[in-house]
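A protein chain is absent from this complex, but the other protein chains hold their places.
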Amino acid sequence: MFLREFEAKHLLQSVGVTVPGGTLIRDPAELDECALSYPLAVKAQVAGGGRGKAGGVVRAEDPAAVRSAARRVLSLDFEGERAEAVLLEPWLTAERELYLCVAVDGRAGGYVVLYAPQGGVEVEAGQPPTRYDVGSPNDFRGHELRDVLAAVEPDAALRESVVPLARQLLHLAASRDCVTVEINPLFVVEDGGLVAGDAKIILDEWAAFRSADIAEAIARARRGEPDLVRRCLEAGLMLVPLDGDIGLISGGAGMTMAVMDLIAEAGSRPACFLDCSANPAPQGYGLAFAMLDADPRVRSILVSIFGGATQMERVARVMTRLMAERDSDKPVVFRLNGTNAHQIDDIFAAAGLDNHATIEAAVATAVNVIGGGA
Amino acid sequence: MFLREFEAKHLLQSVGVTVPGGTLIRDPAELDECALSYPLAVKAQVAGGGRGKAGGVVRAEDPAAVRSAARRVLSLDFEGERAEAVLLEPWLTAERELYLCVAVDGRAGGYVVLYAPQGGVEVEAGQPPTRYDVGSPNDFRGHELRDVLAAVEPDAALRESVVPLARQLLHLAASRDCVTVEINPLFVVEDGGLVAGDAKIILDEWAAFRSADIAEAIARARRGEPDLVRRCLEAGLMLVPLDGDIGLISGGAGMTMAVMDLIAEAGSRPACFLDCSANPAPQGYGLAFAMLDADPRVRSILVSIFGGATQMERVARVMTRLMAERDSDKPVVFRLNGTNAHQIDDIFAAAGLDNHATIEAAVATAVNVIGGGA
Amino acid sequence: MSILLDDTNAIVIQGITGKMGRFSVRDIADYGGRVVAGTSPRRAGAEVEGIPVFADMRTAVGETGADTALVYVPPAGALDAMLEAIDAGCRLVVYPGDGLPVADAIAMRAAARRSGAVVVGPNTPGVISPGKAKLGFMPSFCYRPGSLGVISRSGSLSYEVCHRLSRAGLGQSTVVGIGGDPVKGVNAAEAVAYFHDDPATDAIVYLGEIGGGDEYDLAAYAAQPDAKPVAALVVGRSAPRGRKMGHASALIDARADGHAAKIAALRAAGVCAAETLSQLVPEVERLVQPQAASA
Partner (left out) sequence: MSILLDDTNAIVIQGITGKMGRFSVRDIADYGGRVVAGTSPRRAGAEVEGIPVFADMRTAVGETGADTALVYVPPAGALDAMLEAIDAGCRLVVYPGDGLPVADAIAMRAAARRSGAVVVGPNTPGVISPGKAKLGFMPSFCYRPGSLGVISRSGSLSYEVCHRLSRAGLGQSTVVGIGGDPVKGVNAAEAVAYFHDDPATDAIVYLGEIGGGDEYDLAAYAAQPDAKPVAALVVGRSAPRGRKMGHASALIDARADGHAAKIAALRAAGVCAAETLSQLVPEVERLVQPQAASA
């Protein structure tokens, strides 16, 4: 779960990281009661990325400019998300802007510290950040990080400030179940102090059972979703909306992506990535069909499941029932295989349904039936 | 730093521990707006212990009883502390009351888990809690704790609930710099769930640099102290007020206690435990004298410092200056020794001060000068 | 031979009385695997399909000589269950479940390394050495014995691919699902090393994805002069940038974790890299044919 900037900065501050003193407002009317000093930054508080490019950060020199900027950023659309709040911060003048991040990384077997001497938007474009592979939090060694920094950061005094800050970010990540704690830009201010210009924290959703913060962030994100999407998420379906015309109900992220790639190769595009590998109850599949049937962009539905723990004769029975109850005539194409797959053909035959032998054949049918394809 | 119950329960809740849903009020007038159900517990929110015995927890059956109970507990004195708030909680009926605690323990080289099958006030009186020595948080093993519990807790299903809860308390302690996280009583409710009836959390003051919570708890505790005491604490003097008549300015907890014991043996009692081993600036010593001079209970002052890192010729010079500037005639008795001690006699002689050769002699003088002693 | 698992492993199922536990007892036994014990702290003394249930792992291992654990325990208790298996002396532990907090995965990995135990997972169907034993819930009919070592980040995709390989006559020495989570008990680099040392494995098939950096470790292996032949599939060619397609790989290596970059790196290292599922079996055939010809 992405936290919004003000939430991320609150967490950073709670472990002793310096952040600019900001004011959070939810409505421009609140500005009447704020004592502000100028210039300041007006920053839309959204959970997604790309805020800067979308005009979500504006410099304002006076109260009138703040008011109009706040109104504007509250009205913007950030990839489907509206800002519910605006953070007003003093516009800092920095000697330098660095990049510092602690994140989970598979190759490190745990956490990695990333540092770049040029922060801000440069990081995406320039040299990749320097890596210090930590692994388990206990294996962090300040002197090892210092050595890694020395290769890219000539300022010895600055290195000595970055090392303890990195330890604090790691402490925060490990103690609060964060998978990413990124400060970009990290300002070096006049006295040599480090101030978090922006902050991106991603929480580990799987740790919600032991973190009220995470449970709340998940609940908030769900509240923002359309009704059917929210109900799919609550039913254990992982859903990523895409912009094609084939509704894909599939099992397992890897297999789903493999099928998406075949759909693309066949000249069409999926309307969503809908992963039901969590082995949902029959109602879960029902919701998936309801959502895809209700979506006018979806022109055919492809069900592709190769089950291991999922026993396929049960899935086949659920499918025959759902097909019987369903009152949409959008074409549905099946390719089911896996545990107890030998029982599928009889179940489907009794219900007048077809099961494709290969995923390529099923994809071809799903694409051809809507007149798509190359 | 002791947290108050509502703060401790908030922390517990943030890591997924079940607490009774309570309402915090600071003024009985707020009761008009509370929707409460009865019976409930009216609990004074104080940072010290012994609240129950002092009448700080009252059962109330109706709104009138809550109002009068809230007024009363807000007016009580808890070893010098007033409650600033009252927590109202449903009065739970528990199947059983357990004791569970995670704390720092020197012999474990880290954390220890303590469990008693009989919680509540019984813990102090009954068998000592069973110990599971964890050490480093990574060394916690659920199966080891399960084995330890099996010796005192016959209910296997309950053991399986206690083990993950203990892990959560350890996670909280290790991630938020707590030296004690104690739930007593820990209620077993009807469905077998565990609910924190009371909560005591002690934070590690030394971790204030990396915890806004701790820094704030320290600041709050200091705000509650008398002005001179607060200034002593801010100057690096550790002060424990006692109720005797000899003001003791001393260095190091162990040596200070040794001197206190000698004062007691000589038939008198110290007015305070004032440890200046943090090697304060001259103003620090000045504050100590100002506080003791202003305290009418203090009838003589004993300065006992055996310095290592503290260079004693400097302390001697500070003392001569302070004695010259001071306008109290309370007797001051010195026993200085340690690094560069050979310079003390000359410095004192020039100022007309005496330094005692042994602490026994100095104690005898300090006691005799006020006509005390056995 | 094979890696990690063969017909000598004596298996204990933690959480044997749950739905997956009961299913796996029979399913593994049907495949010839030796399930010797189960655990359930609240059901000690019971039996599941004739297998005794013990209160804890120390007892289960002590009474039965089990050396391998399959852990069906909910995520909140999974780390403790795995640590218990390791402490009881299990040399191989498979945790199929998903939903394990990554901090717990890190702790699990660290504990396994200290003890010299091997953990496979989380979020994996497990390990199968076709014709010898299985330790997980992959559909048995997809596999046949042979000399390909298969490594997969994805469960369903590995069933699909192994099914295709088996039908093409390309059997497997061992198939290890390293799992879809970022932090793994056995990661790609370690799985490759096991196969490299296994005399019964002639070539390696790797099933990867966009996101993360495991594929670069595979490329680093393949570039070594004594590497065994490697074929790979990377799925996610059509996935849009910046969307989380399954598990998070966050911002790290943002430019390097895309499909094109991975395919290019693998090919530069000499890997026969398939860009889509349909291309994989031909790539594997290309890999093993020259060997068959030279044999």
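In this document, chain identifiers A, B and C correspond to the written order of the chains, with residue numbering beginning at 1 in each.
Throughout what follows, contacts are C-beta pairs under 8 Å (C-beta built on N, C-alpha and C of every residue); 3 or more make two chains touch, one makes a residue touch a chain.
Note that the coordinates shown come from a computational prediction; the quantities given were computed from them, not determined experimentally.
S.K.: With touch as defined up top, name the shown chains that contact the chain not shown.
M.R.: The chain that is not shown is in contact with A, B.
S.K.: Which of these touches the unseen chain: B:Val19, B:Val179, B:Ile249 or B:Ala366?
M.R.: In the full complex, the listed residue that touches the missing chain is B:Val179.
S.K.: Among B:Ile263, B:Leu287, B:Val332 or B:Leu353, single out the residue that touches the unshown chain.
M.R.: Final answer for the missing-chain contact: B:Ile263.
S.K.: For the chain left off this view, which of B:Gly21, B:Gly106 or B:Gly371 is in contact with it?
M.R.: B:Gly106
S.K.: Among A:Thr23, A:Ser68 or A:Asn138, which one is in touch with the chain left out?
M.R.: If we include the chain that is not displayed, A:Asn138 is the one touching it.
S.K.: For subunit B, which residues touch the unseen chain?
M.R.: Missing-chain contacts on subunit B: residues 49-50, 101, 103-107, 109-112, 114, 124, 128, 135-139, 174, 177, 179-180, 182, 200, 202, 204, 206-207, 209-210, 238, 240, 242, 251-258, 260-265, 269-270, 273, 275, 277-278, 305-309, 337-339, 341, 359-360.
S.K.: Touching residues of subunit A against the unshown chain: what are they?
M.R.: 138, 141-143, 146-147, 156-157, 159-160, 163-164, 167
One rule holds in what follows: only the chains that are shown with their structure count from here on.
S.K.: How far is the middle of subunit A from the middle of subunit B, if each middle is the mean of its Cα atoms, in Å?
M.R.: Computed from C-alpha means, the inter-chain centre distance equals 45 Å.
S.K.: How many angstrom lie between the CA centroids of subunit B and subunit C, rounded to a whole number?
M.R.: 52
S.K.: Take the average of all CA coordinates in subunit A, do the same for subunit C, and state the distance between these two points in whole angstrom.
M.R.: Using C-alpha averages as centres, the distance is 26 Å.
S.K.: Spell out, as numbers or ranges, the residues of subunit A touching 2 or more other chains.
M.R.: Only 138, 174, 209-210 qualify.
S.K.: Which residues of subunit C are in contact with two or more other chains?
M.R.: 76, 107, 110, in rising order.
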